[in-house]
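Pasting a structure here, questions to come.
With one protein chain withheld, the remaining protein chains of the complex are depicted in position.
What follows is chain A.
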Amino acid sequence: MNLLDLTIIELHEGFKKKQFTSTEVTKAYLEQIKKTDGQIGAYLTVTEELALAQAEAADKIIATKKEFPMLCGIPFSVKDLIMVEGQICTAGSKILEKYVAPYDATVIKKLNAQGAVVLGKVNLDEFAMGSSTENSAYKVTKNPHDITRVAGGTSGGSAASVAAKQAVFSLGTDTGGSIRQPASFCGVVGLRTTYGSVSRYGVVADASSLDQVGPIAKTVEDAKIIFEAISGKDAMDATSVDYKFKDINVELKGLKIGVPKEYFAKGIDPKVEKIIREAIKKAQDAGAKIFQISLPSSKYALAAYYIIQTSEASANLARYDGIKYGLSSPAEKLLDVYIKSRGAGFGAEVKRRIMTGTYSLSSGYYDAYYKKAQEVRQLITQDFENAFKKVDVIFAPVSPFPAFKIGENTDNPLAMYLADIYTVSVNLAYLPGLSLPTGKVGKLPVGLQIIGNHFEENKILSVASQMESMLR
């Protein structure tokens, strides 16, 4: 038995039967990180000391209690956008290179309360802006299936760490596809959660009407366990809502699946399309009813997304001023401290987005850009509302292509943005969506996107779990 292959439930059962301890499992993962991360580059910080202390504490609970929480003793990695008290939190940026998190994010508190073990902080595109983790100020995370290719982004470190068996699971964030796309590229399960279902307290803000925390895991069942653990209302996040996960079993037989025709238009790699169509056929063979649906505003989604994301990010990132925390460039006058610190601390893509967002919000352009984008967001939300009157879930590709070569899109920001074309609408409409490993083009994994209505993660997870067994 290889400890690194076990799922959360298998580990939990093993702890119960005293087959192994959390310390042994944690050490196996730390060893794997040491052995493989030189090549993969998923981790920015390995919190070995913290991990071993948490594992020891978990082992005490496991030794003395008959029943203990499902995540007790389970080692995981954390996107370096989510704060773990006392640990460096860089957000992938030089501006936060030495920033020590002053408190735990609520999601970390919740996992700590169960006795889970933090292995370390993993790589991302700077401030979660990008589609490949190449915008990290520190390093490029490689795809474990082909190290000449990207892991996807922005939660590339999260997806790669799970795919390379360097963590049982990971916490990521998804603003425009940042959980689903890297999960698709790395062949793991990733769940973008409904807006408001998971607290964002202690998570570095990118675009506040779009950001959401979610799990990246080996299996659908693992993703479900993590989602159940981290979801729910938090007094510290005013946008979180009263929500309690309820497990349900939805039969594929009779299930109404919508397939949006706009997601199979020009631009999709025919090999990816074939894999997604085959998955849809399998669902149909299992008794699901397939409906071709239309999401007519899809063609405007990417532009609307990049206006809203950059606008909100430009406002959120105004806090990095060289005064309160983070990198500070010395200057005589206050204004020069701001300007120089930000000029020195932010990378090229973050600067581009701050500039684009500031432009979209500036006097004279607001109506044509930001306001128009908000209108389109409403149209996109209505498209999904109409679709969910007819169907239970939507099946679509996650990305038009599998993982691309490192460096392929770095000189062309617009080409990079196109990687998000099938994921951003879900964020604009505040919806949940899951990426399920479905097939491969050569050695490169391809994910199926399963989109559900608001707070119907339970339905998505049940459908995904049955698809997972059929595809295995």
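Definition applied: a contact is a pair of C-beta atoms (placed from the backbone, for glycine too) under 8 Å apart; a residue touches a chain by one contact, two chains touch by 3 or more; residues count from 1.
Here is the rule we use: contacts and distances are computed from a predicted model.
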Protein name (UniProt record) of the chain left out of view, among "Permease", "Sugar ABC transporter substrate-binding protein", "Aspartyl/glutamyl-tRNA(Asn/Gln) amidotransferase subunit C" or "Betaine-aldehyde dehydrogenase"
"Aspartyl/glutamyl-tRNA(Asn/Gln) amidotransferase subunit C"
Sole contact to the chain not displayed, among A:Q114, A:S136 or A:S328:
A:S328
Full-complex contact with the absent chain, from A:Y138, A:F185, A:Y300 or A:Y422
A:Y300
Determine which one of A:K94, A:K256 or A:K371 touches the chain that has been left out.
A:K371
Considering the whole complex, which of A:F68, A:F169 or A:F346 touches the chain not shown?
A:F346
Touch criterion as defined above, residue of A:V241, A:A286, A:V441 or A:L471 at the omitted chain:
A:V241
Chain A positions in touch with the non-displayed chain are 99-100, 102-103, 194-197, 209, 235, 238-239, 241-243, 297, 299-300, 302-304, 306-307, 314, 318, 321-328, 331-335, 337-340, 342-344, 346, 348, 351-352, 354-356, 358-360, 362, 368-369, 371-379, 381, 413-414, 417, 430, 454-455
